[in-house]
Structure formats: C-alpha cells, structure tokens
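As you look at this complex, bear in mind that one protein chain is not there, while each of the others sits in place.
And then chain A:
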Amino acid sequence: MFLALRELRFARGRFALMGIVIALISVLVVLLSGLSSGLVNDGVSGLKAMPATGFAFDEGTMTDNAFSRSVVDGVQVEQWQDADGIAAAEPMGVNIVNGVTDDDTQVDLTLFGVVPDGFLSPKVSSGEQLDAVGGIIVSEPLREQGVQLGSVVTLDRLDVELTVVGFTEGQATFGHVDVAYLPLSTWQLLASGTAQPGAPTQEQIEAMDFGYASVVALLAEDGAALDSAAVDAAAGTTTMTLTEAFNASPGYEAETLTLSMIQVFLYAICALVVGAFFTVWTIQRSHDIAVLRAVGASSRYLLRDSLAQATILLVGFTAIGVAAGVGMGAAMPEAMPFDLELAPIALASALTIILGLLGAAVAVLRIARIDPLRALGGQR
C-alpha cells in the first residue's frame, strides 16, 4: 500500500471527485433501503409480527389481496388442525374497513379477527387482552390520530361501534392500513352481514349462523418444515409461508419490485462508474507502471497495490455516504414510510463496495498486460 496511499494523497482532487460520486450513490442506496424497509413495514408489519409459520388460503385465490379475498370454512380448518407437523391451526378473518372515531377523525382499519386465547392473539402493552365482544386492540401509532383506550370507532355503513380496549407495541399495519385485532366471532358477525347498528352483543353472535373465516393461520411444530402439498390437496387450500404471504398483501409486490429494481441499477452504476474511473486512471499511469515493471515490480505487487487503493476509496467514501444517508433519513417527515434498519443498510453498503471493487478489479487487471519494455525510450 506504499504507492497506493501516496497516489491517493498526490491525486487527491481526482480521487475526491470519484469518492463524492461513490458517496452520493451510497446516500441513494441508504435512502432507498430505508424507503424499502419503511414500505415493507407499512405494508406487512402486522403480518411480520405474527408468530405464524404460514397461511392456508382457499384454493385458487388470486395472489394479490389474497387475505381479504380468500374464504375458508370450518372443515378446512379442521383438516389443517389434524395435519402432521402442525402445532396449531386457527381460522383468521381479514378485511379492511373505514370508520370514524368519537372525535370525528376518519380512520382506516384492517380488521384481524383472531381466536381470543389462540396463538395469534396479540401481545398487549397497555389496556386489556383481546376478549370483549365489541373490543378492538390497535397499535401504538394510532395514538397520533387521537385514538386512546376507550375510544369508540363507528364503522361506516354498518354503524357498528367498536371500542379500543388495548394497544400493541410497535407498528402493526397491513396494506398501509393500521391493524385492529378483534375476536374472530365478532369479525364473523360483521362479515355475515347480520350485525345490528351499535355495539355488537353476545346475543347477536349466538344468533348468527356463519362458520367462515378468511384464511387458516398455521403454526408448525418446532423444527418441522411446513409440508403443505398433501394437506392442501385434501383441504382444498393453497399454503404460503409467512414471507410468501407478504405478497398477498395489497400492493406489496409492486412496491418492493420497483424499489429493488432501482437498487439493482444503482449497484450496476456503481460498478460501471468505478470501473470507468480506474480504467482511465490505469491508462493514465501505464507508463509509470511500465517503469515499475522494468525496475522489477511483480504484477502481483502492482495489482494488490491498486486493489488496496480502490478498497480504501470505496470503503472510505461509502462510509461517508452511509453516514450522510442515515443522517438524512433521520430527518425524513413522519408521514413518509421510512425505516432505517441495520441489516439492509449493511447489506446495501457491502454490495456497493463489492460491486465497486469488481469494477475496479476489471480495470486494474490491465496492469498485468502492460509491457515493461514501454519504459525504454521511443524504440526498442
């Protein structure tokens, strides 16, 4: 690195220009990664937080919006409950509703109807557990819209009144809409169309004849892989793992694909720009390299030195760019779905550096082809 460091210092203007481009790419990569995580969380954090291994949808349900489209009946649920390797299988109801709080704020809610003492029952950080017939449990971010314990949400058209009885910690959204957990029987009452205006009552639930839910939530036994094909065939269902099921959330695939594509392009641009820079840089000093080779430097030494130079440049300026990106991310407006998460940022920085190095390596390899004879005067 003897020569690498001295060249960095000597040609600092040129390297700084290149470094700024790398840093700007890193800023973009970090911002995109934050936006990606933010959108994912906004889209599926309600699902992510669930302890489920997977979900069984009714057979033939379209993938997009599958959660609210699918309908499963009690028989299908039972077949899954009897399946091997399944620790628990519970019906779950999903649909998105509009409502108004008692201080006239309009809210959208994704209703998750779950069995109150089942494995999907949410962990409550304040208020009561899921139990009351007309009670819902919502996530903390809803407090910003004025929702508190005891708030009453009146659903549009049905005029059914639901009361907030508890909060879960952290964000829980589905399809960019806040999740409200409610007992499965209450969800069925709403879905059956027999709910009367006002708070739902136990009598109404007992009077209804409606055994359907949206999906079967599955919990595999410890260590067991979800082997769904046989049960799917018997029960007439299609099973997705929890992560696969993200795609069944509204807009998820479209959003993440768009952002991933932009990121892929950024990595490609990084590799090409760094490659182009080091190509020009190597050509520019090819006479110096010929002299060094004539003096007796091995091409391995020169390659190692040049790669070290590229590594220093890439690591240094990627770090600066990531720091700037994280700083800018922290200043993002609240309304923007933006979450800085360590793992995706680390991965994005690593990819920027690795692909940049790849570009540099291709350029620097031409060092090996420089003929030391060029060091001697005009002719040989």
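Going forward, a residue touches a chain if its C-beta (ideal position, glycine included) is under 8 Å from a C-beta of that chain, and two chains touch if they have at least 3 such contacts; residues count from 1.
Keep in mind that, in the parts below, contacts and distances are computed from a predicted model.
Asker: Please identify the absent chain by the protein name in its UniProt record; candidates are "Putative ABC transport system ATP-binding protein", "Ion-translocating oxidoreductase complex subunit B", "Ribulose bisphosphate carboxylase small subunit" or "Thiamine pyrophosphate-dependent enzyme".
Answerer: According to UniProt, the chain not displayed is called "Putative ABC transport system ATP-binding protein".
Asker: I'm checking contacts with the chain that's been left out. Which of A:Y212, A:F246 or A:Y301 qualifies?
Answerer: Of all options in A:Y212, A:F246 or A:Y301, contact with the hidden chain holds for A:Y301.
Asker: Looking at the full complex, which residue from A:A207, A:A233 or A:L376 touches the chain that isn't shown here?
Answerer: That would be A:L376, which touches the missing chain.
Asker: Please identify which residue in A:L292, A:I345 or A:I367 touches the non-displayed chain.
Answerer: Going through A:L292, A:I345 or A:I367 one by one, A:L292 is the residue touching the chain not shown.
Asker: Which positions on chain A touch the chain that was left off?
Answerer: The missing chain touches chain A at positions 2-3, 6-7, 9-11, 287-288, 291-298, 301, 372-373, 375-380.
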